[in-house]
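Of the protein chains in this complex, one is absent; all others appear in place.
First chain written, first letter: the chains are A and B, and each begins at residue 1.
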Amino acid sequence: MRVAPHRTERPDRWWLEPLITVVVLGGFVLYTTWAMVFGTSHFYADPYLSPFYSPCITRLCPADTLPYVPWAYSPAWLIFWAPLAFRLTCYYYRKAYYRSFFWTPPACAVPDAAHRYRGETRFPFVIQNLHRYAFWVALIVVAFLWIDAVKAFHFATGWGVGLGSIVLLLNAGLLTLYSFSCHSCRHLCGGLFDVLSRHGLRYRVWRFVSRWNEHHMAIAWTSLVFVAFSDVYVRLVSASVIADPRWLF
Amino acid sequence: MAAVAERPARPSTEAARSDTVTFRVWRGDASAGEYREYTVALDEGMVVLDVIHRIQATQAGDLAVRWNCKAGKCGSCSAEINGKPRLMCMTRMDTFERGQVITVSPIKTFPLIRDLVTDVSFNFERAKEVPAFKPKAPDPDGKRRMHQEDVDRVQEFHKCIECFLCQNVCHVIRDHEDNKQHFAGPRLFVRLAALEMHPLDTNDRRELLKARAGLGYCNITKCCTEVCPEHIHITDNAIIPLKERVVTEFYDPVAWLARKLTGRDRRRGIVE
Partner (left out) sequence: MASESHETHEYDVVIIGAGGAGLRAAIEASAAGVKTALICKSLLGKAHTVMAEGGIAAALGNVWPEDNWKVHFRDTMRGGKMLNNWRMAQIHAQESPDRVLELEEWGALFDRTKDGLILQRDFGGHRYARLAHVGDRTGLEMIRTLQQHAVHKGIDVFMECNIQRLLKDGHKIAGAFGYWRESGGFVLFKAKAIVLATGGIGRSWKVTSNSWECTGDGIALALNAGAELIDMEMVQFHPTGMIWPPSVRGLLVTEGVRGDGGTLRNNSGERFMFRYIPEFFKAETADNETEADAWYTDKANNRRTPDLLPRDEVARAINAEAKAGRGSPHGGVFLDIASRRPADYIMKRLPSMYHQFMELAGVDITKEAMEIGPTCHYAMGGVRVDADTTATDVPGLFAAGEVAAGLHGANRLGGNSLSDLVVFGRRAGQYAAAYAKALRAQPLVDAGEVEQVARELLVPLTSHGGDNAYAIHAQLQECMQNNVGLIRVENEMIEALDVIASLKRRLPNVTVAGGRHYNPGWHLALDLQNMLAVSEACTRAALARKESRGGHTRDDFPSTDERFAMVNVVVRARDGELTLSDEPLPEMPDELKALFEEAH
């Protein structure tokens, strides 16, 4: 016999953390869906491109964007899957949504919601094992975000700095940190070796990535909130709700 | 005469307080049980285990509890305090609000023996399945050289005191008895990580990890890390790196192709 494993003795507010996760993550999903589906008219405010639409590759996009794909719907549909796949298979987000949405478990020492549990051994969760490929693809997206960030300093009249330039630069920076602090990245950089001292450079890279990896959760949330904020900012400027402060050289 | 160092006078500022505390302790065995309340005097600096000992000495001489070192080094006194898996010897009484009734129950994942003592043999049986450490040949001069940067990572895993709190809190077996046959649990993953990442070891345990040890059952919800009294980063430093190694071996199509093309079999696929 075991002592009542089906209930928890925790008197504290263990439900608070999963609740916050549901609210923030759910809110983000709702907002991005709206921004992708209905937000096609204000994703660009020259020279700022909303990160949800980058890389932008349809006729709806600003003229100088890259390969042109015949596509009549929101350009975001063509690329959103890449960051989504990266975040969905991310070792941190898995914890966050398994706890808050699946309740396996909702909190430590609080019973699972499900009666049967097979973890990540079966479809579809077994796909989580391909996180490293999502990482590679996410890197491509991040590269485009850097291009966008640089472009955001180039106005019709020449180089300058706008608040939007800084927002997009920060956004690219945060998403870069998020990508490179990834557990798969940490493994590929050097974690796979048993005798690290034999791989001087990769040992140092591994150490560096490991240090950032400790903050992966914080970076995951910050970059998530900030990417939505970047989109909001571009949108507000584009719709002329706010004026973008600029210093042109 | 007596040595002063052995019998200090208590400074008056720390005059004995007449505090008491009430514990709700699980009493019972495999057939039946209930929570019973005990109220005992509380002194400064006491930990939960001190209170349990005081209950034993004054009210319930047969209260069953495992403990050894009372210093957080042996990992014997695992229990659930207010529902949270903890070492009783490392849980200070001054972390609770005054007047709060504190619930102490046995760890719940393993079969109850009596009161706060459970049958943790699952963990010892699982440990037998781990392939032993198998070192490579020593250096030509007969010595074995390892660098601190190689052992740092594994030394973290060797801090494990086998309190089995991670095993206890892990929902995979805590809430799903049937998974005990498929899943070894965080403690064993820490052990396997220590061996897999040992700079001298030559055994390959990835097949075991994927199959018998059930690494895929872990959904990295990190409760093991949260409860670890040794602050081992079980999920980030042991389980996830092992998952990544298993991915390379069994799920990564490019790695599979590379193995086929270079003709390296699994065993020799071990990277140094």
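What we mean here is this: a residue touches a chain if its C-beta (ideal position, glycine included) is under 8 Å from a C-beta of that chain, and two chains touch if they have at least 3 such contacts.
Predicted, not measured: the structure shown is a model, and the values here were computed from it.
With respect to the full assembly, the chain omitted from this view is in touch with B.
Taking the complete complex into account, residues 1-11, 29, 43-47, 50, 56-58, 60-76, 90, 92, 113-115, 117, 119-120, 124, 127-128, 130, 132-133, 135, 143-148, 151, 154-155, 158-162, 195, 198, 201, 231 of chain B touch the chain not shown.
We take it that only the chains that are shown with their structure count from here on.
For chain B in complex with chain A, the touching residues are 26, 28, 30-31, 33, 80, 82-85, 103, 105-106, 108-112, 147, 149-150, 153, 169, 171-172, 174-176, 179, 196-199, 201, 214, 216-223, 226-227, 235-236, 240-241, 243-248, 251-252, 270-272. Interface residues of chain A facing chain B in the complex, by the touch rule stated above, are 1-5, 8-12, 91, 94-95, 98-99, 104-105, 108-109, 111-112, 115-121, 125-126, 129-132, 183-184, 186-187, 191-198, 203, 213-214.
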